[in-house]
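The following block contains the structure, expressed as C-alpha cells.
Omission of a single protein chain aside, the complex is shown with its protein chains in their original locations.
This part shows chain A:
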Amino acid sequence: MPLYGHRFFMQHDFEAPVDTASTKLGSTADPITGKLTAPPYDPRFPNMNKTRMCWQNFVDYHRCVNKFGEEHKPCAWFQWVYKKICPNEWHERWQERVDDDAFAGRLK
C-alpha cells in the first residue's frame, strides 16, 4: 500500500463535492456535477513530468483492490485519478497486461 494514500481519501472524498459554490480563485467547481474535477496536487510528483503519477495511481489501485477487494470504496480514488490523467492507450494497455498476468509491476 502506498505511504500517503490514506491522506488523499481523508481530505478529499471523491464522492462529495469539495467546493461547490466557492468564489476563490482557481477553485471553481464543475458546474455540471459540482464535484472535484481535477486530481489534487500530489507532492510526490511536483514537476511537470506526471508519467510516474499516472503509473503510481494505476499500481496503487490494483494493490488496493488486491488487498481490500473491489467493493472497498477508497480504492476507487486511485482509479479516478489514473483515469483522469492517463492517456487511454496507456491504462487500457496496462489493464490488458494485468488481465494476462503480464504486468511489470508489483500488484500484490
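Keep this in mind: a residue touches a chain if its C-beta (ideal position, glycine included) is under 8 Å from a C-beta of that chain, and two chains touch if they have at least 3 such contacts; residues count from 1.
Everything below uses one rule, namely that contacts and distances are computed from a predicted model.
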Hidden subunit of the complex - UniProt protein name among "Cytochrome c oxidase subunit 2", "Aspartate aminotransferase", "Nucleoporin Nup43" or "Phosphatidate cytidylyltransferase": "Cytochrome c oxidase subunit 2"
Interface residues of chain A (partner: the chain not displayed): 18-19, 25-33, 36-41, 48-51, 53-54, 83-90
